[in-house]
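Left out: one protein chain. Kept in place: all the others.
Naming follows writing order (A and B), and every chain is counted from residue 1.
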Amino acid sequence: MNGQELCKRLLTMAIVLLGVSLLTYGLIFITPGDPARTILTQQMGGQIPSQEAVEQFRAENGLDDPFLVQYAHWMGDVLQGDLGHSYYNDRSVSEMIIQRLPNTIALAVASIFVALVIAIPAGIASARNPGSQADYAAQIGSLIGVSMPNFWLGYLLIIVCSLRLNLFPVAGAAGLEHLILPSLTLGSGMAAVIARLVRTAMLDVLDDAYIQAARAKGLRERIIIYKHALRNALVPVVTIIGLQLSYVLNGAVVIEVVFQRPGLGTLLVDAIFARDYPVVQGVTLLIGVIFVLMNFAVDLTYSRLDPRIDLGGDPT
Amino acid sequence: MSESLLRVENLHTRFDSDQGTVDAVNGVSFTVDRAEIVGILGESGSGKSATAQSICRLEAPGKIVDGSITFAGRELTTAAEATLCRLRGNSISMVFQDPTETLNPVFSVGEQIAESVRIHESSGKQRLLDFLGVSPFRDRSAWENARERAIELMEQVGIPNPDASVSSFPHELSGGLRQRAVLATALASEPALLIADEPTTALDTTTQADILRRLRSLRDEQNTSILLISHDIGVIAQTCDRVVVLYDGQVMEAGPVERILTAPKHPYTRALLSCSVRNSDADERGHSAMARPQDHTGSHEGCPFADHCQHVTDACRSGPIQTTEAASDHRLACVEAPVSEAQSVSEQQERPAADGGQQHDTA
Partner (left out) sequence: MSDRAANRRKRQADKRQGWTDGLTADRLGQFGIGVVLTLLVLAALGPVVSPYDPAEQDLSNRLESPSLSHPFGTDQLGRDVLTRLLHGARFSLGIAVAVTTVRLLVGTAVGLVAGYAGGWVDEALMRLVDTLLAFPGIVLALVIAGILGPSLVNVMLALAVVGWASYARLVRSSVLSLREREFVTTARLLGRSRMHIATRHLLPNVVAPVVVLATLDIGSVILGTAGLSFLGLGAQPPTPEWGTMLASGRNYLRQAWWLVNAPGLCIMVTVLGFNLLGDSLRDMLSPTQTAQMEEL
């Protein structure tokens, strides 16, 4: 890895993060009409607020300042870990986020786990026996998985597993049993994409000479597949998992609504409908930052997986 | 001849493809005795590599359709996969042509050599944990020992500064060092038979000479039998005791190196030798005007070299060519075999090449 490349990467990432924060903050300004009036109307349950009330609200929340000043204020607070307060119950946004974050992280991690557990064996089985029944089944399964709206899959699982078979609770986030259906829903969608990629990558790798050399060494097939071949096939797979993070975060929002899980997604959706802008900004910023940092982390993993890749260099 | 370590008899290996069937190895027989270096000489496509892979039973996607391979008294063509796994890397090791391709790019060379050391030592569960690289469950002391041994092996094959190189990745080493690392991997289990498939083709001349010297000393010091596969007559001449000349999956001529290379009896061997003298450059030789094995799909009768042979007669095409013994250890498959050098010149003028009715067997 070379330091100069790393610095360049970090600089680009900083610019992107700046853009992310600007965009996040700027979003509330696209609201049609006067935000202060809209918010107050909401807060007062539909009553038209008085002109003084609107002006007082503006002053309190700094909405009279020019955009960049407001942004600078907000950013200054954000950098100190203060994301502001909810318009409704005056709770701190960071507190609300911290309360909900573990549920979302649990869902994301469990989904990625489910996806890998399904996708890697399926992709390998496909690649080892191309054209077999199992291969066709895996491919058709993955085509369907890619095309299926995940919220529908969620309801299908609820209908079958919860309502008919009574295996799992329908909603909530109390324990592990509440995690199973949501992570299956989100994970199988991801598995569809990853399995397809594992198959292609393994097909390439299995014909490489070092696989034949490993056989000549007397290694057993299982070790050849899972150590020598999979390790080489992992580089493109990790790339796609990086891209799939977007799928996880997008999906988590919808899946949390389907299973009524109190997480970042439900927090965001509720805040959007309540026009609770500090919460919307806080969650959006967090999701953007997580996504950027995770992609950076994925980039760093490449060089560990494949020693030929220098950070920022090309993979040959 | 029961003392032969490896005995290949009438081996047929066939490759099926969409374009048809290719008999890559078509009735090859030879033996390798203990502490003997046997060369297989042939151009690309002559079935040398398919022969080597068949011996290791790594012929897939090809298929052995007939014949037998006996190694240390054990029949390999019918052996179970588990038995073969034990033999490979343990009693039979293999070195492939291109060291860039045969080393796994994502593991350090030390790890790959150590892996070979460990393969036939540990057992069952522990083995799987070890190989999956789940570090907390690794048998550390055993790996430490294997690493020590890896360094020893690297030293033995002439890798300078093995303590440092042990943790290098393949792409960080030069081609010559890589091939030495491959050799170290192959030698890890002190095999009885080493099969080297074009081990020096991808290397420069100095490195090539060094690797070949090491192969000879391996035979001298550890009594290892070596099957050396090459298209390069120089390599064979420098290293081998006996040589088997292959053309189109069939043995043309076989015998002691000094006899075959100085007094070849088969017209193909002679053509090969004269080419080698004319063009010293390996690439050029590959493109030489001399007949190259055809991509035969489907079976054919008679001598495969007939279409390009100066001495061709009707008998060459009429049926299978019998193998005759020119001397006790010198076999050749040619009807016109005892043609002398002098005769061949005059015959060339008398008899125009092929008879017009015969179609050239190009696939």
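In this text, a contact is a pair of C-beta atoms (placed from the backbone, for glycine too) under 8 Å apart; a residue touches a chain by one contact, two chains touch by 3 or more.
All values derive from a computational prediction rather than experimental measurement.
Screening A:28, A:180, A:209 or A:238 against the full complex identifies A:28 as the residue touching the chain left out. Of the candidate positions B:7, B:57 or B:118, contact with the hidden chain is made by B:57. The missing chain, though absent from the display, is touched by one residue of A:71, A:88 or A:291; that residue is A:291. Touching the missing chain, out of B:84, B:142 or B:209, is residue B:84.
Touching the omitted chain from chain A are residues 12, 15-17, 19-20, 22-23, 27-28, 30-32, 126-132, 135-136, 139-140, 143-144, 146-149, 151-152, 155-156, 158-159, 163, 196, 199-200, 203-204, 206-207, 221, 245-247, 249-250, 253-254, 257-258, 268-269, 272-273, 275, 280, 284, 287-288, 291-292.
Convention: only the chains that are shown with their structure count from here on.
The touching residues of chain B, counted against chain A in their complex, run 56, 58, 85-90, 93-94, 96, 98, 101-107, 115-116, 119-120, 127-128, 131-133, 169, 171, 182, 185, 189.
Those residues of chain A lying in contact with chain B across their complex are 208-210, 212-220, 222-223, 226-228, 231-232, 305-308.
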